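Left out: one protein chain. Kept in place: all the others.
After this line comes chain A, so read on.
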Amino acid sequence: MNTTTLEQPRTGTWDGGNEPLKASYGKLMMWFFLLSDTFTFSAFLTTYGLIRHRHHAYTGPHDQFTFSLDHWPIPDKVFNAFPGLHGMDLPLAFVALMTMILILSSVTMVLAVEAGHRMDKNDVQKWLLWTLLFGCCFIGSQAWEWSHFIHGTEGGMTLADGTKIFGANLVQNQYGPPLFADLFFFITGFHGTHVFSGLILLIIIFVNTVNGTYERRGHYEMVEKVGLYWHFVDLVWVFVFTFFYLV
């Protein structure tokens, strides 16, 4: 019965006994996935930059800005609405709130990861629930913003032939060139889809935590991996926020 050699863990460098880059397999693959996702989002934002530079910029005074097909809109004239405060000009206020919600959700996620390192099941549950709550708040806010963007403002945009258009879809856009709306839908929509997938992953690991799956496994590495994904979603929002809403 010479089976002991098979049961011994292999420890040599070329025997599979080490962790490449001193990270576990799952975390390393999550990093590589996120790197590929970085390329996807960079392609989107670079396309936004290319198309924006291909259009005329608005050069007149800031307070006399009107929506027109001839120039790219100023973001704080487009995104100036807030739920429940109809008709008030609150530039970027709602997107500021959304940014804060997402940063907060990132903090609660990293707190859940920290609790996982200490094998503190109750804390992991608590912080995962907070992360889920903030994530749902964010995606709800985005739904409201989309709805407002699609329905448009009371003024709308008057075209050269005197007709008025309200709101935006993939072919017409009251805020400026149609491509502006297309990019808005694609970039924030792709980000929103990522948040949605993140929420599903969070629900799965929350259920597993409550059931004690990770407690029995001896580590909360799955929480770390989902955490990496969740922070990445926050990271993408930081760039979307700058390039879509500020610049």
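Definition applied: a residue touches a chain if its C-beta (ideal position, glycine included) is under 8 Å from a C-beta of that chain, and two chains touch if they have at least 3 such contacts; residues count from 1.
Here is the rule we use: contacts and distances are computed from a predicted model.
Undergrad: Missing chain, UniProt name, options "Putative ABC transport system permease protein", "Hemin ABC transporter ATP-binding protein", "Acetoin:2,6-dichlorophenolindophenol oxidoreductase subunit alpha" or "Cytochrome C oxidase subunit IV family protein": which is it?
TA: Not shown, but named in UniProt as "Cytochrome C oxidase subunit IV family protein".
Undergrad: Going by the contact rule already stated, which one of A:L85, A:M100 or A:L170 would touch the omitted chain in the full complex?
TA: The missing chain is touched by A:M100.
Undergrad: Just checking the interface: what residues of chain A touch the absent partner chain?
TA: Counting only chain A, the missing chain is touched by 9, 19, 21-24, 28, 31, 35, 38-39, 42, 45-47, 49-56, 62, 74, 76, 91-92, 96, 99-100, 103-104, 106-107, 109-111, 114-115, 117-120, 123, 217-219, 221, 224, 227-228, 231-232, 234-235, 238-239, 241-242, 246-247.
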